Every structure is written in structure tokens, then in C-alpha cells.
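Note sheet for the following structure.
One chain of protein is taken out of this complex; the other chains stay put.
Residue numbering begins at 1 within each chain, and the chains themselves are lettered A, B, C, D and E in the order written.
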Amino acid sequence: MIDSNAIERLSTGIKGFDQVARGGLPRGRSTLVAGTAGSGKTLFAVEFLARGILDSGEAGVFVSFEETAEGIRRNAASLGFPIEQWERQGKWVFVDASLEVTGEEPIVGAFDFGGLVARIGHAVRQVGAARVSVDSLGAVFVRFAEPAIVRYELYRIGSVLEQLGVTSIITSERISEYGEVSRYGVEEFVLDNVIILRNSLANRRRRRTVEIVKFRGAAHRTGEWLFTIDPRDGIVFLPLAFLASDMSTSSLAR
Amino acid sequence: MIDSNAIERLSTGIKGFDQVARGGLPRGRSTLVAGTAGSGKTLFAVEFLARGILDSGEAGVFVSFEETAEGIRRNAASLGFPIEQWERQGKWVFVDASLEVTGEEPIVGAFDFGGLVARIGHAVRQVGAARVSVDSLGAVFVRFAEPAIVRYELYRIGSVLEQLGVTSIITSERISEYGEVSRYGVEEFVLDNVIILRNSLANRRRRRTVEIVKFRGAAHRTGEWLFTIDPRDGIVFLPLAFLASDMSTSSLAR
Amino acid sequence: MIDSNAIERLSTGIKGFDQVARGGLPRGRSTLVAGTAGSGKTLFAVEFLARGILDSGEAGVFVSFEETAEGIRRNAASLGFPIEQWERQGKWVFVDASLEVTGEEPIVGAFDFGGLVARIGHAVRQVGAARVSVDSLGAVFVRFAEPAIVRYELYRIGSVLEQLGVTSIITSERISEYGEVSRYGVEEFVLDNVIILRNSLANRRRRRTVEIVKFRGAAHRTGEWLFTIDPRDGIVFLPLAFLASDMSTSSLAR
Amino acid sequence: MIDSNAIERLSTGIKGFDQVARGGLPRGRSTLVAGTAGSGKTLFAVEFLARGILDSGEAGVFVSFEETAEGIRRNAASLGFPIEQWERQGKWVFVDASLEVTGEEPIVGAFDFGGLVARIGHAVRQVGAARVSVDSLGAVFVRFAEPAIVRYELYRIGSVLEQLGVTSIITSERISEYGEVSRYGVEEFVLDNVIILRNSLANRRRRRTVEIVKFRGAAHRTGEWLFTIDPRDGIVFLPLAFLASDMSTSSLAR
Amino acid sequence: MIDSNAIERLSTGIKGFDQVARGGLPRGRSTLVAGTAGSGKTLFAVEFLARGILDSGEAGVFVSFEETAEGIRRNAASLGFPIEQWERQGKWVFVDASLEVTGEEPIVGAFDFGGLVARIGHAVRQVGAARVSVDSLGAVFVRFAEPAIVRYELYRIGSVLEQLGVTSIITSERISEYGEVSRYGVEEFVLDNVIILRNSLANRRRRRTVEIVKFRGAAHRTGEWLFTIDPRDGIVFLPLAFLASDMSTSSLAR
Partner (left out) sequence: MIDSNAIERLSTGIKGFDQVARGGLPRGRSTLVAGTAGSGKTLFAVEFLARGILDSGEAGVFVSFEETAEGIRRNAASLGFPIEQWERQGKWVFVDASLEVTGEEPIVGAFDFGGLVARIGHAVRQVGAARVSVDSLGAVFVRFAEPAIVRYELYRIGSVLEQLGVTSIITSERISEYGEVSRYGVEEFVLDNVIILRNSLANRRRRRTVEIVKFRGAAHRTGEWLFTIDPRDGIVFLPLAFLASDMSTSSLAR
């Protein structure tokens, strides 16, 4: 057969990840990054943009729903990423979709996805972004909860991002490490690519792993891969594990 | 007894599958292909049509509900299937039932099955199709969710496809590998044939298997069979596993 | 005590089954046959009538709710049962209660049980049937789902069949092999007799077993018994298993 | 302390049961007998009355909700109990609360407990009954399902039976052998006494056991005890098991 | 630090319990006693009052919701407690909140907590009670079921009892031995103290244990402790178990 490389890759630059992904994320598509609280979703989304800036000078847009831009700036600083400086250089733009707490009226049950989509488009064009991170849709989906709406809105955002020509990461919430992939049971079917970040507890210890669950139309390593979060290096996928896995040839796709 | 071959088979041409199926899919009937996200449903549905074109010159119709025709073309290219060329040759027709994202109005809670059924009939007649793939009903059923409606609509589509005289594959979603067969608990009872594609995780590794759960009125091998997805060969059911199984004669139906 | 044989048996003629049942099904009563998709419910229901015709010349009525008469004829042919010929000979009558797909209007939420019951009565009298198979109520119950209605309607059909003086089999759906007996949690309490057909998966292999869960007022063997589905012999309960079990006398009822 | 025998016992006469119960059922009170389909609830309820007639000449009232009086007569005959003869002798009265199937109108969602209670009272007085069996409330509770109503009505029936001065058995349904005691999660709290009949499946075999879960204000053996159902002897609790248990003195209440 | 004995204890007098509780129940507060049907809740509640009368001459109030005063009198007699005599001596008062069965109208969905609270206050003052047992709120909560209402009413009763200056026990229902602490998932958070009575089944045998889950602001032994119910001694916590536990010093709070 022919043309086995139809889908181009975007080398993320995240240490070790591109090897797990056999070349990087499918370029021009959206990838769902699902994980429990503290599993590293936001760090992954931040580092995805940061590596684009540092390694390839690609500008990025970061859409946040619950953490404020200020919170993300400070958390990223702990890994050495100078987001504020990048903002000044026009390399990083925040689309801050977090709730304003303006007194006493809770606004629940509605969200202006159309407006959001317009703001994202605007931001992408403004800096000529190649990468977009959307973190985290859980804060919005909780207001709808209905799987049909969750599915539609995720589909809509994915479509718009694809039309914008960017490669994007969309994070979503899980509540257990080895149960269903997603909270509403539909998120993992909508987008082209799905990655799970796990932080599982066994014998009183936590262990962090990443797994590529699917890349439509693209090869990738399968199964779980260890990683660490390090103040100096950010997210690091461990080379040792790759070595071990290369010796196992039981699955062609791995 | 007499006439043990009443139900004819359609040799799919998918490597190794026809041996698992003891001759291929029951001809003129619909087969449910259920699987989790990334289990290979779409590839199976694509390859089912592709092999018909390549091996027997049979034209095919591909009905898609969420992935766009363009997305499927590109993903199929990664396995070497030149869908666009086949479309030009009148061997492959897309019925693209995916949602149009036309701005801000989510349309949830309704789906024109009658119109869809008419479009499928039209496409089948247009190219004289012998094979139809419908991928994936999950995107539509989520809007109804009510098992009674899911059951009726699946029944309706199966009936229409049978009346059209085609052999068809209808994919559907599962959310865990070894739990219930289908999402709404009714899908597996409606159609004549059911196949499960699994991508199960054990000891940090994934393993892909196929299982024929039922073929009404037809023999088939039972239990789980390993397969791989290979950029050069597409889906490949492993011969080694067949050898091993032939030595086991514990089940007459296997 | 006296009269331990108050309830007569109907020897089904299904290979090996009458030994598991210690003489056959309780005559003049209804038996629920519950099983997952592909577990053999329809084959059991078909063979129940076929053996009556072949072994004792008893006519039978087959009520089907989702599979068409034509589908059942063809599937039965794969086991060598010439249903069409029997229909011509007035030994087999179909009551086809399957949905007509007449265009675009799904009819959900109602079912004319009264009319059905009348049609069954008519068919029984028409051929002087001794046996009736009803396959499968799942297709109708899904429209009610409410356990109270499921219970009432199952009770009503059972009562009517008893009044008609026939021995009958009523199939129903299960969604897991070792979970609850029935889908709505009430079906197994309504009828006098309950049989489970299982097709369970362990170590990648499937194993078919039958179990008589209850025969009100009648002895039967207990526990699970292996069976196979064979194109030449139909359903065959394995004699070897009986031998083994006869050596175990731990349960008087077995 | 004094007066440790405040609650009198009614020796049931069921083989072996009175030993498990350390003297029989608490006299003048109601006992819930819970079990899955086919676990032996009806046989226990029948034999409870039968032994009263045979051993002590006590008359009994049998209230049935789903099985017809005729069905119970025939099933009991299989164990040698001549119910019809006892009815003629004024020793056994049926209160048949089973649904009449009078055509096409299902009557769901209401039940005249007041009328039932009056009929029971009438029957008890008519034959001077000392024992009452109510089998099985599941058929009625399914129409209410609401735990608060189930609880109230069970409480009401228990109170009325207590006021009538009879010792009674009330059967109820369970859907799994080792899950919750009762279907609605409240039944076991209402009445003074609770017994579970189990018919559990392990390694393809069924094993029948009885367990006294509670006797308010009365000693009883605890844990599960094997029993069999035998055409000649009815329900038989195995003496061997008692011997074994007498050697274990780990629990004073056992 | 200072004042480590701020919360006084009430020595219950129940054999062995005060050792498990390291001195008795926190004085002037309410303790939730949760358990399955037959776990010993009512006996514990009865003996709590009985020991107050026998050991310290403290009067008690017993509030019952489903069991009648007469039933409790008789059940208590089996353990040698002469409740009727204590009632005559003004040492024991029943507040009988059990439903009256006055014919045919079930009264569901309302309960006059205000009136109940007033009756309890009246009874406490009438006999100068130091101890109150409330058994069992499950009979009332079933009519509300809504966790928010269950939580509020339990809070209200606890507050009122605390204002009355009594030490009290409030029993509540559980439906499994090792699942959630309480039926509605909120009861264990409301009151200051929580005790679980278990009657768990393993290898066909039952084993009774008590566990103090929490005593706010007070030390107690932790984990499960065996006990028996004995016609002569009532509830007896086994000294042997204490000995064994004293040797284990792995937890300071135990």
C-alpha cells in the first residue's frame, strides 16, 4: 500500500513524549487529554505551548475556564516558564473564560460557546498561533451534564479548532484512574486523538503514567508510560521505559 | 438434517477475518461492530469496503455521523487506501451525516432517520453497492438515549439495509472492555450479527482482540482473537492464534 | 407422602435436555428462557417446536417480536429444520408480531397485548398446537421498562397460554452472564419455570451452559450443564457431563 | 436476670428447622422469608401450614398474590400435601389475591390493602387459624416500588396479623444471593423476624441454605444451614450440619 | 498542652463497652448507632437505658418509631429487663412514635418532628431522665429520603437532645456490613459520635462486632471488637479481645 504518512506530525518538544507518540501529535487536529485532579493536565497543556515557543518560535493560545490567567502564570513559573514575558512578546495569549465572581449571583446553566469560539479565533489570528490549549472543559460541561450537549459542544470546538488550522490540546476531567475514560462517557469518541494522564495509587504510593488511547489514522506506542514532574525539567517521560518497551515487539502499533 | 448452508457468506477479504468468521460475514445481513474509542471500528468499516473494491470490484457506501468524509479519507490514506480515487471511479460513495457546525445553535434531540434512510438507498442504487458501512451510530443515539428509541431506530436501519440487499457493518460504542456489550443494553439484540473489537489494558499494555459474539443461523469461531493494525497491511488477524485454536476442539462452534 | 408426580412432563425431544429436566418441561405451563444476545434462546425456542413436530407430530405456534418469520426460517434451515414445509403441512404457524418498518414514524410506547393474545389463541386453535414459543419479549418490554408493567404483561401472557392448555417457552433478555437473572428484576418471579442459557467468556474462550433455575412443583437437575450448537444436531447437551454429575449426589434435587 | 423465655415459640414441624430456630418461630409474630426465584419461599410457606395441620391440627390461611390457588395445590401435591382435602376439612383456606386476567386492561398502580386485610381477618376467624402464610408481597410491591409505601404496607400487614393472634410467614423477593437482604432495602427492618433462603451458584453447582437473620427478643442459631427439597420429605434441614455446628461454640447465639 | 479531659464520659455499664470507649460515651452528647437489621441496635439502645437504671439509678426515655412499646417490653424481657416495672417506678418512659394502623389510609410523606421533639422534652422532664434512646430513625427518614432533609432533621433532634442535657443514643439503618456507613450518606457527619454494629457473614457464619467510628474531641479504641448477645448477660463485649488489643500499640487512639 501507499502513502502511509498521510497525517503529518507536530513535534511537541515535550521531553520523551514525541517518542511515545512516534513523531508527535497529529498536526492540525485536536487531542483530548483526560486525567483526574492533579494528574498533570494543565502542566501538559502549558508545556505544549511553552515548547512551541522555545523550540520552534510558534505562538500559542491558552484558553482557561476555571484557573485564572494569573494562577497559571504563577504555576508555570514554578517550572521556569516566563509566560508573562511571552505575552509581552506576542507569543502567548490567554483567552480567560474563567468565571468572574462579581458578588452574589451564581450564573449556572448557560455558556456562550459561540462567543468563546469567536474569542479563540480572534486570539489565534492575533498572534498567528500554531498551537492552542483549552483547559479544562470540565468546568463548563458540569453546567450541562447532558451527554448529548457535552458531545455536541466538544465536537463544535474541535471542528472550529481544526478549521483554524491549529494543533490543539483539550483537557477533560476523569474521576477514577482505571474506570471509564471520560466523565460523561462520550468525550473520547468525539475528537481524533485521546491521551490519558494517570496518577494511580497502589500500596500507598502514587505513580504517574501517560497513555495514548487513540490517534485516528496514525501510529503510536500503546500502553502506559511512566513520567515525572520536575521543577527543573517540567514533564519528563522516562527513557528507560522506552528501552524496555523497544525490546517487546508484541504489538506492531506500540 | 439438511441444508446446513442456508445462509451464504460474503468473504470480506480482511486478512484472517474470514477464517475467524468461518467463511465471512452472513451475506445480505447487518453486523453490529461494537468497540471502545480507538478499538478499530472505523478502520474495520473502512477496510470492509476497501477489500470489496480491491478484491471483488464491489462498490461500497460509507455512512459517517461524526467524522467528516475528509477525515476518513485522510485516515484511510495512512493505511494506503485511495478513497478519493475510488470515489472518482464510482466505487465508493460517502453519505456524510456528520453535523454541520454553522455558528452558534446546537441542534440536539432530533434526527431525521427517514431522510438518512432515503439518502443511503439513493447512494446504494447510484453505485450498485454490495457493501455498506455505517459509522458510528453512537453520535446519533446520544441524542435519544432512551433504549426503546435506540432499539427501534437500529432495527429500522437494519431492516432497510436488508431490504436493499446489501451486506452491512454498523459500528456502535462501548465504554468498557469487559462490561456490557453495548451502551444502551439493547443494541446487541436487534441485529443478526454482533462482533466486538477490544483494546484491553493489562499490566500497562494494550492488547487488541476481535470476538464474534453471535451470527444468527451461522457457524463461527468463538472467543477472542488477537489482531494488529499495521500501516502496510491494515487490520491483520494473526494466523498463529488460529493454529493454536485449531488444536483445541472443546467447542464445536469455535 | 403421596402423589409425587402431580405435575406431568412434556418430553421436549431436545438432545439431552430432558435428562437435565428429569423428564422434560412441566406440561401445560410456561417456562422463561433467559439469555444474553447469541446465547441460543431462539434456537432453543425453534427446536422446542421442531422436536414436537418430528418426534410426536405435535403442532406448534411461534410468536416472534423482532426477528421476522423469514429470518427465523432461514436460520432454522441452517440446522436442517424445514419450517416452510411444516407451515404448508399445518404443523407450524408463525404469529409475526415484529414491527413493520413503514416509512418514517417510529411507534414507541405502546403495544396491543390484547390483540396479540387473541392472535396467539387463534393460531393455537387453528393447528391444534400443543407447543408455543414466544421469542423474545425483550423487544416489547423495552417500550415499557417499568417493572410493574413488565410483570403484569408477562403474567397475563403466561396465564393465557396456560388457559390455552399448551406447554410454552417464553424467551427474555439478559445483559450479563452471572448478574441478575432478568433485565427488569421481576421476570423470573412471574412464570412457573425459569431456565438460563449462558455463553460466558473466560480466558478468551466462550463456554455455553444451560441451567434450570426453577421448576415450581417439580424435580430437576440443578447447576450448569454444558451444551453445544451443531449444524447437524442442533442444540446438544453433553452426555459426558451427565455421567460426571450422576456420581455427585450432594444435592437430592440435582 | 430473669424471664429469659418471654417470647413463646411455635414449633413449625418442618424437619430440622425448629432446631435451627432453637424451638421454632416466635409465636404470635410475623417472619419475613426472603429469597430469590426458586429459592423455596412458597414451599416453606406451604409446608409451614401443612405441618400445622398434620402435627398439631392447627388450621391455616394461605394468602397468594400471583400463583393461583390451583397452581399451589398442584405444586404442593408434588410433595404429597393434599391441600384440596384440607380445604374440604376446613383446615386450609386460600385468600386468592392473584390478579384476574379479564381481557385487555392492565390494572397497575393501586392495590386495596384494606380489603385484603379484611379478607385475611375473615378467613382466619372462619377456620380459627393459628398460622398464616402470605406469598409473595413482591407481586404487589412492584406496583408501588416507593420504599416508604412498601415499608408502610408491610408494617400494616404485620400489625394486623399480630392483632389476629396468628403466627405468620410473609415471603418477599430478592434478586441476588449475597447482596442486600431485600429488594427495596427496607423490608427486613419492619418485621420482628427475618429468614433468608438462598440457592447460590458456585463452580456450576447450586447449594440451598437457610439463615435466620434476626429474631427480635429470641435466641436462634446463626449462619447458613444446608437444606434440600425432596419429593418424599419436602424441605429437609440436614442433621449432619447441626452436629458439625454443635461442636463449634464460637458464638453464643448460634 | 492542657485540659485533655474536657469532655466528660458517661459510663454506660454495658459489659465491656466502656473499655472500648475508654470510659464511656461522651456525656451530654448524641451518638449514632448504625447497623443492619438484627445487628443489635435496639438491644444496645435498651441496655443503655437499663444499665443507667440498674447501675446508677438514672431514669431514661425510650423513643420508638416502628416497634411498639409492647414489643420492646417483651423483647427486653428475654434479656431479663423488667421494663414494665421500671415504668411503674417512674424510671423508664416510652415515647411511642410508632404508626397507628387505623384502618385503610396510609399516611406517607410527612412527620411532625416539632411535636415529637416536644414529647421527648416532656418525657425527659417528667422523669428527670439522664439518658435517651431514639430507635430507629430509619422508619421516619424513609418518608423523606432526601439527604438534605434527613440531615436537617437528624441535626435538629441532636441539637434538642443536647439542649435537654441528656446523653443519648440514636439508632439508624444500614443495608450492608462493609459499605457506606449510613443509608443516605449524611447521617454519620451530623452527630458528634458514631458507632457501627456489624453482623457480618463469612464462610456461612455470622460474627458480631462493634466499632467506634468517631468520638469528636475524645479518645476511644479503634477497629472492630467482637461481642455476643446472651440471654443471661445481654450484650457482652469479649474481654479476651481487649487483652489481645492491649498488646498491639500500633495506634495511639485505639
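Just a few scattered comments:
In the analysis below, a residue touches a chain if its C-beta (ideal position, glycine included) is under 8 Å from a C-beta of that chain, and two chains touch if they have at least 3 such contacts.
None of the values given here were measured: they were computed from a predicted structure.
Taking the complete complex into account, the chain left out of view touches A, E. Of E:L99, E:A145, E:V181 or E:V236, it is E:V181 that touches the chain left out of the display.
Which of E:K15, E:R73, E:R131 or E:K214 touches the hidden chain is settled by the complete complex: it is E:K214.
In the complete assembly, the contact with the undisplayed chain comes from A:G80, out of A:G80, A:G115, A:G128 or A:G165.
Counting the whole complex, the residues of subunit E in touch with the unshown chain are 1-7, 113-114, 146-149, 151-153, 155-156, 159-160, 178-181, 185-186, 188-190, 192, 194, 209, 211, 213-214, 216-219, 222-224, 250-254. For subunit A, the residues in touch with the chain missing from this view are 36-38, 42, 66-67, 71, 74-82, 99, 101, 103-104, 106-109, 136, 138-139, 142-143, 145, 173, 175-176, 183, 201, 204-208, 228-234.
As a convention for this text, only the chains that are shown with their structure count from here on.
Contact with both subunit A and subunit D is made by no chain of the assembly. Without subunit D, contact groups among the other chains are A, B, C | E. Of all residue numbers used at the contact between subunit D and subunit E, under half are used by both chains, marking a mostly different-residue interface.
Chain centres here are Cα means. That of subunit C falls 30 Å from that of subunit D.
Shared interface positions of subunit A, i.e. residues touching 2 or more other chains, are not present. Chain contact topology: the protein chains form an open path, each linked only to its neighbours in the line.
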